[in-house]
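What follows is part of the complex, with its chains left where they were.
Chains: A, B, C and D, in written order; residue numbering restarts at 1 for each.
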Amino acid sequence: MAYSQRVREILSWYPSDNPGTLTNIAKLLNTGTLAGTGKMVILPVDQGFEHGPARSFAPNPQGYDPDYHAQLAIESGCNAYAAPLGFMEAVAGKLAGEIPLILKVNNSDTLAKVDQPCSALTSSVKDAVRLGCTAIGYTIYPGSGARNTQYQMLSELIAQAKEYGLPSVVWAYPRGSGLSKAGETAVDIAAYAAQIAAQLGAHIIKVKPPTSHVEQPEAQKVFDKYSIPKGNLAECVRHVVQSAFNGKRIVIFSGGEAKDTQALLDDVRQIAKGGGMGSIMGRNAFQRPKAEALSLLKEVMNIFRS
Amino acid sequence: MAYSQRVREILSWYPSDNPGTLTNIAKLLNTGTLAGTGKMVILPVDQGFEHGPARSFAPNPQGYDPDYHAQLAIESGCNAYAAPLGFMEAVAGKLAGEIPLILKVNNSDTLAKVDQPCSALTSSVKDAVRLGCTAIGYTIYPGSGARNTQYQMLSELIAQAKEYGLPSVVWAYPRGSGLSKAGETAVDIAAYAAQIAAQLGAHIIKVKPPTSHVEQPEAQKVFDKYSIPKGNLAECVRHVVQSAFNGKRIVIFSGGEAKDTQALLDDVRQIAKGGGMGSIMGRNAFQRPKAEALSLLKEVMNIFRS
Amino acid sequence: MAYSQRVREILSWYPSDNPGTLTNIAKLLNTGTLAGTGKMVILPVDQGFEHGPARSFAPNPQGYDPDYHAQLAIESGCNAYAAPLGFMEAVAGKLAGEIPLILKVNNSDTLAKVDQPCSALTSSVKDAVRLGCTAIGYTIYPGSGARNTQYQMLSELIAQAKEYGLPSVVWAYPRGSGLSKAGETAVDIAAYAAQIAAQLGAHIIKVKPPTSHVEQPEAQKVFDKYSIPKGNLAECVRHVVQSAFNGKRIVIFSGGEAKDTQALLDDVRQIAKGGGMGSIMGRNAFQRPKAEALSLLKEVMNIFRS
Amino acid sequence: MAYSQRVREILSWYPSDNPGTLTNIAKLLNTGTLAGTGKMVILPVDQGFEHGPARSFAPNPQGYDPDYHAQLAIESGCNAYAAPLGFMEAVAGKLAGEIPLILKVNNSDTLAKVDQPCSALTSSVKDAVRLGCTAIGYTIYPGSGARNTQYQMLSELIAQAKEYGLPSVVWAYPRGSGLSKAGETAVDIAAYAAQIAAQLGAHIIKVKPPTSHVEQPEAQKVFDKYSIPKGNLAECVRHVVQSAFNGKRIVIFSGGEAKDTQALLDDVRQIAKGGGMGSIMGRNAFQRPKAEALSLLKEVMNIFRS
């Protein structure tokens, strides 16, 4: 398959990566409905671990079954399917590469009270290789007092993944005693988190849609002095994308909490307008009946394609 | 031996495992009275470590002797015998494979006051291999502040065990400062624990019989909204089994505290009715005189077979 | 040398150990005055580290010299000599196997205030091999909040020692915030400690002489219900030995604090009567003048032989 | 290229280093406008990580782009360009050695509240080798309670870097509960930090411009008794350079907070006069428009050359 101009351009942002890793970035970009556009929609299903099974799957009980999600991702034309080890084990041997898989190698649950937010390492790069995955995924919590542990672990995982030709997708979720609740999605913090993920070597960065709130007083001064636009979601997205190496890293956005279809699509339009390179859409997809989910994902992809 | 249809079906739930690991899962399923049924009864004896020798073995002093338990498991037609390193060392060389052995690689005692519940690693995958074991066993305490240590250690053990073709049995026991006492066996928490164990890569999951109590307010809303049945033990068991990949993981249940025979068998009937795939029965077996224990285990197996 | 019936029986308790490890267990059992009887008297000298030099050696200043102790162990007909690295380094190259050596690989001092009792690892299995030792020794403190660290470290040491054919001697000394002072030698706790050491894979277990005190309320109920005898030292010893796999592990007892000869010998007689398989006698031996020490050890051996 | 007398002299300060490491020290000294003079000006860009993207790059938005900084370093005639992993990945494959690169292997952000100041390890010596870098950079915080972790990690990194022929640049930034705010730049503390970095094996030491403040009472006595000059920046610099092995280690100075050009150049003149061997200039360079930055760096280099 001849690569599109845009895919070639994106690959040029990673001049120091080995051919194996570039090949797998290209695979993510050249799969599904958005193949070749430089945009991505990914189906992630780690909510069973993060929020518990009933909260995640009772709205659409087909979701209890790991086979369901992989099929949903394939049928909807997603670029990739992301999940923790167990869900991957349950499908990888059957799929044998039918869709790119992103092994989410760390996870949190909501059962334990942990001092400083820090996900548990739940699988490894070698697991990803063994399961035929195309990339690994890892969550960092910038703002956590356990920052050093997470950054160092991610740094080692990224280096190891590269040796196997696997790119890394980083969930950059600001959280911890250093931040207010509003600060977790503040535009300055979202941009800072994207910067950190990029500096740590992430190939693809996943953030939440940023709000206009500015958390850090020092950042507020700069936003004021240089009149950085942040009046709507598109402008906030633009600042975040700019903060990821002037847009030279793939930045995608989550849909946030489950919401109604129009609100969701409005957000996606703003994200696309602001330069966001895609969406990662979990609960909003798999908690709907399958037909609705397929329809929604199609619309999302249409927005990014246009 | 030609495998039964049901065993073939169960093996199909693990499409990503290597032939060695599948072979040992099959060995567990094809041993003893319940061979080929897809059900399991396992004899575990770690109470000497967990509760002390007199509390465990004084009711039936034959139990002080490690030879007793292995013989009990064999004669009663159990699928496997599970124990810590010392008890295994005392019999493995004599048995040479007469019954599948599950090496319980971590253990707690009740002597120490530990901040966050976390068992000690007391043996290794290599010990299991050296002793000719068929699987490893590991306890996690979802809800513990030491969650990350436990999940990460389990993740490494599962990966290492697979390399040697050994499946992993996970004791998923919610416990810790994040949970009330009632919450430890609440239906939402038991289901969540089963989900976590499955996502961590457990092949076989062992939980306590769940109660109708719901611990987490967010889960309560979902149980209410979707009217998830939890009126009796069978219904609660069904939710737990569903939460383990829609029943595509082997989930077995403990007998809980030592109790009278009829109450125990009633529980087992509910577990079987709810889709539980077996029982793991320790104190209720080895603290009875041998003849009684053999009779009880026979009745339990009859329930699962019918 | 043809092995005695009793030695053969004892070796049969370790059916899973490799020939190298069995050979060294046999070496310990077939050395010195008690060779072939299945009983053991061991001279341990770690008090210089544990209590300081003056407190340990001023009563008999010959003891400042590492050469003294090894000679005392040889001349008295002990089965083995146990000491920390430094004392071993000072004699091993001269002895070249004249007496079995047990390298004590962890040690505590009384200078530091440590939160949770936990000895420092002060040497390794490889040191033991390099020095021609026959076994390693390790102290655990069941009841300590640092339990997990100790059990895990011991588990690794035992596995590594086996690879070199070295058996493991475990000093099981209950201690820590989970226990009262009286509880440290309570019969239930001593038995529990012996059980833990055995489950962790110890070949030889060293405990303090137990008292009739019962520490844990749950254990008290069981002692009452099943009328477990604990009226004198012999009965308490019998419960401890039974708790070590129904007597299928070698359990030996310390002499406790330095005391007068008759009291000491009375204790030894009770230990022998209760099924104790030997004594480990340090201060009571090396703090006496050499002639007295030789005489005392001879009497102790006579008790165990008869 | 024949090496200058001064470069040969500087290389003689490192008589124990292997030829590979000496070669890379020479490469740093023989690059750019100051090649051969024994002086250095380095462009470091880790502020995106340390202070956030907007605070760092909004004043001159070209700086969001990683390509900008490497080009600025090349065009201005700097000896080297220093940055974290992500920025390096974005340019190293394109540059292929066009300018010496210093991989900054640890980094802090200002989002988390961390008990004791300690940067996170964010990349490795192997990353530096893979990216064709000429040296590694590492920040220590003397005065931090996490000192031991940092010194030990640095010690390992320096040893590993040497094996690959990479010299080490150490950012010695006193900070932590052991120091007052003024103490962080006090002349005694800056000198102490330089001494520590040198003793840890740093080849090049980067400190902040020291003030005349003396932090430690014991040091104050010595400054008084021996009348150590510290009346102006040049004298303070001289003491710091002397404290780095009597000037036998390369010591360079940061420009501190962004300030106006004349104040900045005055500082540089004092640094040069006091024997400082160069400047490391980040925000003062890249936050200016490119033409201004080039002009400023040229003037700085002129000062050091004269």
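Of note:
Methods note: a residue touches a chain if its C-beta (ideal position, glycine included) is under 8 Å from a C-beta of that chain, and two chains touch if they have at least 3 such contacts.
The model shown is predicted, which means the values in this text are computed figures rather than measured ones.
Sequence-identical chains make up the whole complex; the displayed set comprises 4, and the total in this structure is 5 copies.
In this section, only the chains that are shown with their structure count from here on.
With steps allowed only between chains in touch, the distance from chain A over to chain C comes to 2.
Under half of the residue numbers at the interface between copies chain A and chain B are found on both sides, making the touching surfaces mostly different. One inter-chain figure worth recording: chain A and chain D are separated by 35 Å, centre to centre, where each centre is the mean of the chain's CA atoms.
Annotation: 57 Å between the Cα-based centres of chain C and chain D.
Contact with two or more other chains is made by no residue of chain D.
Judged by the touch criterion defined above, the protein chains link up one after another in an open path, with no loop closing it. By the definition of touch given earlier, these chain pairs are in contact: A-B, A-D, B-C. By the touch criterion given at the top, residues 48-49, 51-55, 58-59, 61, 64-66, 84-94, 107, 109-115, 118-124, 126-127, 130-131 of chain D touch chain A in their complex. Contacts from chain B toward chain A in the complex involve residues 13-17, 142-145, 147-148, 151-152, 155-156, 159, 174, 176-179, 188-189, 191-196, 198-202, 216, 218-219, 222-223, 225-226, 228, 239, 242-243, 245-246, 248-249.
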